[in-house]
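Of the protein chains in this complex, all but one are displayed in their positions.
So that you can tell them apart, the chains are marked A, B and C in the order they are listed, and the count of residues begins at 1 in each.
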Amino acid sequence: MNETSRVVEGQPGDDYRDRIAKADLTRIRPYGDTMDDGKVQLSFTLPVPDGPEAVEAARQLAAKMGLAEASIVHHEGTGEGFTFFVAYGKCLHTVDYAHIQVPKVTSEVMDFYEINHYIQDRIGRKVVILGACTGTDAHTVGIDAIMNMKGYNGEYGLERYPEVDAHNLGSQVENEELVRKIIEYKADAVLVSQVVTQKDVHIKNLGALVDLLEAQGLRENLILVAGGPRITHELALELGYDAGFGPGTLAPDVASYVVQELVRRGLAK
Amino acid sequence: MNETSRVVEGQPGDDYRDRIAKADLTRIRPYGDTMDDGKVQLSFTLPVPDGPEAVEAARQLAAKMGLAEASIVHHEGTGEGFTFFVAYGKCLHTVDYAHIQVPKVTSEVMDFYEINHYIQDRIGRKVVILGACTGTDAHTVGIDAIMNMKGYNGEYGLERYPEVDAHNLGSQVENEELVRKIIEYKADAVLVSQVVTQKDVHIKNLGALVDLLEAQGLRENLILVAGGPRITHELALELGYDAGFGPGTLAPDVASYVVQELVRRGLAK
Amino acid sequence: MKSKLNLDPQMVERARAAAATIADNVTDFISQRTTESVERTVLRLFGVDGIDADGVPLPNVVVDAVHEAGLLAGGVTRPFMSALIATGLSVQELAEAVADGTVDISSIALAPEADIRAKARELAAVGMDRIRQNRSTRDAYLDRLDGGQAPLLYVIVATGNIYEDVVQARAAARQGADIIAVIRSTGQSLLDYVPYGPTTEGFGGTYATQENFRIMREALDEVGEELGRYIRLCNYCSGLCMPEIASMGALERLDVMLNDALYGILFRDINPQRTLVDQAFSRMINAYAGVIINTGEDNYLTTADAVEAAHTVLASQFINEQFALRVGLPEEQMGLGHAFEMNPMIEDGFLMELAQAQMAREIFPRAPLKYMPPTKHMTGNIFRGHIQDALFNMVGIMTGQGIQLLGMMTEQIHTPLMQDRHLALENAKYIFNNARHIAEEIEFAPEGRIVQRAHAVLAESVELLERIVETGFFEALAKGVFADVKRTIDGGKGLHGVLLRSDDYFNPFEIALREELGLGPVKVGVRG
Partner (left out) sequence: MKSKLNLDPQMVERARAAAATIADNVTDFISQRTTESVERTVLRLFGVDGIDADGVPLPNVVVDAVHEAGLLAGGVTRPFMSALIATGLSVQELAEAVADGTVDISSIALAPEADIRAKARELAAVGMDRIRQNRSTRDAYLDRLDGGQAPLLYVIVATGNIYEDVVQARAAARQGADIIAVIRSTGQSLLDYVPYGPTTEGFGGTYATQENFRIMREALDEVGEELGRYIRLCNYCSGLCMPEIASMGALERLDVMLNDALYGILFRDINPQRTLVDQAFSRMINAYAGVIINTGEDNYLTTADAVEAAHTVLASQFINEQFALRVGLPEEQMGLGHAFEMNPMIEDGFLMELAQAQMAREIFPRAPLKYMPPTKHMTGNIFRGHIQDALFNMVGIMTGQGIQLLGMMTEQIHTPLMQDRHLALENAKYIFNNARHIAEEIEFAPEGRIVQRAHAVLAESVELLERIVETGFFEALAKGVFADVKRTIDGGKGLHGVLLRSDDYFNPFEIALREELGLGPVKVGVRG
């Protein structure tokens, strides 16, 4: 035998759990295969033809994004003077996860029966909820999932709730029309769905509704909820809504929030 | 008819070519579907469990990388307290493409016949070229593609060149061994292949060869070429090589360079 | 082609017969009506174009004027020809004069019928000619250049800006796209006019305007020439201006048009009468222009469940086929729609998708079936999405689809970025090439899941079609048989634009088209 090094780095029988690297939660980084290696995958297109300069430009861009050892693993001209890139690199930025505070819908999620009981016990009358997909948006599947009888993913929609008076106004409902319906139905809560987000049309449209409601003095006594695949609770709050719901929402999530909020705000009269 | 706006934004018959947005090459940004929109796709894993705080951490990370309107479009716990994310955002960084200078192999690429003629005409003797995959690296396919008779992608390898005396030393060749062979064969050029790059073993290994050659006074009269999937000409220069070749290289690319460089450096005697 | 599914020809026959009855009944209904958009189309085919000082398109201006004059039920042609004769203006001059008020069309007396007919025939010949010309230009291109092989690679551009669309479309062509579809801005289908000029501000798509058509056509011809390939152009012939867009497409040599008999009714809440009348005329134009239509059955599966509602797709294909045949659109131009929209988490879902696609292939053997990708079950997980699209492509090549509308991995996120389209094309090219002849190689176990699934879906759709015949088509729509959507005969948008034809209704293009398409004159009252 000629080799000398035999590779021993710890003691057999050590508890492996003690030796697994832990993340520093005040400075987390992406994880590839080793704690803190920072590995990130990127892809993008640049408006320059493929070639060594294009690759260098891609590398520089990744570097500016804070990636060390950025490696352009794929580059391919896509015609018309554009090039597509795939890159990997080690992100030098860290995030303080330990101190993140995310605004969350804090109400407790109840089920179908609990919600109806809650309404009977704490509100004592039917709760009127309108739903609509507004502006030029015609994507009804999301709001239907919340409102319609048959519901979604095995959960009934609000129309099925005996203690809820639910009205689904459908799609392409203009804000002015929606306000008219709020008055007509004396709505307790309004659920607004926005799916198309190109050029931020949802932001404009959602904002316009708040302005309209405020102008008419309706905002205060109304629970205003937004939802859609690109809606977060945070965004909804920023836009002047009471709550926002994203992908995967089910009727009980919204209904639980609405009824508890009605009681909390003293609107359950 | 109730609508008033009729959408006219230009004149029919305008030449569309004049209206297509041009990139400012001193400040290029990624292109999604509109010039300068900065669109970038990212994916990474963070060492935190899935949840709203994790999503916010991912968003913050993307923001630190310079992405505006970063949107976490997918997040999924992968177990053991890790979460995988996919994000899109608009990169605010720009790159000055117009002034990028990339070192390039400048020799003109000749074909099989031209190279052999060039050697006959300008060098007048056989050129000795060694090839090896060095260190612990056993990936021979790349160097074989360059060296072997049958070649690669329809291009003959150097062994087929009548005016080249090619020796493929195979894989896992130690640097010391390679230096011995360089002396033994009186090599004009050496082609070193490195494929495994984990923990930068290729950098160490390529660097060590240069040190060894310099220590023995062999470096100056030798054309030293590196190659492999993660090798760039730039990296090779940094490591003290004369040239570097990456993915897709064919024998004529290397041979053209070697013979012209021999003549240029006055080693063609 | 040997059947792999052993479908019962009698069942197919029953389905077709039921659909034929439905179409016959409705055709009779259609023949008695015209619409504002049909009349605007007539003007466009005569050559009216442009907008007035307020930006209102001149076809709208003239038709509105004729309507106000109470003359539209007889068709816009008679008063318009009379005014031409009376004023001696050219078609465009007259339209402009009506717009700026210098000519009051209501005050011009009708010319003698023979003069009107002569003038109309003469002028219609110009429009008909241009369409015929475009058709032979296309044929010449296809003779000379590579027209692609089925499944054709169809991708969308949707930047909202025609000048960005052009860049994206040309890049896509270079990457191998056979068909470029310019998606329309949200909401255009509900506009009762066609926007004008080159446009740069759309949402989720770009306005369909004649100038945008022209620009894209020019750009694609140019790049196609360079590539040695003919790149087909597609747009949306649907909504309140369905026939007008057909005419624009025919005039600008579009090759493919989304054009469904029911889509507007179900998905845009357009009045059923309006849609049915409009689709008939638009399809005649498409037929004559050699345009392949794409029907919209895929849309059913965005609201209904793809496993449960599979038979509604097939039923609707039968109905679309029969409507198309009634107006002379040959099978070779019927891009009947269907889609790969089952929940990807279903065990053996791939087998059911195979069954559905193969079934469509066998039942409509000559149609260039348009196969739509997964959309509803695409998520923000672009990596899985890319594989959903790969399985879709695999089914496409395994079952010999005609037009493959390529899925994008970012379907759930945004309208396609340039790189999304690039990767979608790469996905399809790889799979189509790597499994090129698989349809010839694969057979299905005779009593297996795939075969049984196809039989079951066919049986259900026969049942549905026969039920519709029994109920009556309009009543069936009102009951929500398709896509869980209920539409009544007098509901929805655009009913105001539907008119009962007067006895002397005159539409020279309808006459010319019916003649060219071998349809014989309109007959009313045979049924219904």
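As a convention for this text, contacts are C-beta pairs under 8 Å (C-beta built on N, C-alpha and C of every residue); 3 or more make two chains touch, one makes a residue touch a chain.
Computed from a predicted structure; not experimentally measured.
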Can you list the shown chains that the omitted chain is in contact with?
A, B, C
Which of B:26, B:78, B:120 or B:216 touches the chain that is not shown?
B:78
Touch assignment to the omitted chain, from C:330, C:365, C:448 or C:480, lands on C:448
Return the single residue from C:440, C:470 or C:490 that touches the missing chain.
C:440
Of C:47, C:349, C:472 or C:491, the residue that touches the missing chain is C:349
Chain A, residues in touch with the chain not shown (by the definition above):
1, 3-14, 16, 19-21, 31-35, 39, 41, 43, 71-74, 76, 86, 88
What chain C residues would touch the chain not displayed?
344-351, 381, 383-384, 386-388, 390-391, 394, 409, 423, 426-427, 430-431, 433-438, 440-445, 448-450
Using the document's contact rule, name the residues of chain B that touch the chain not shown here.
43-45, 76, 78-80, 82, 84, 136-138, 140-141, 144, 172, 196-199, 201, 229, 247
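The criterion applied here is as follows: only the chains that are shown with their structure count from here on.
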Between B-C and A-C, more C-beta pairs in contact link B-C
How many angstrom lie between the CA centroids of chain A and chain B, rounded to a whole number?
39
Report the inter-centroid distance (CA atoms only) between chain B and chain C in whole Å.
48
In angstrom, rounded to a whole number, how far apart do the mean CA points of chain A and chain C lie?
36
Where chain A touches two or more other chains at once, the residues are 43-45, 82
In chain C, which residues are in touch with two or more of the other chains?
167, 379-380, 412, 414-415, 417-419
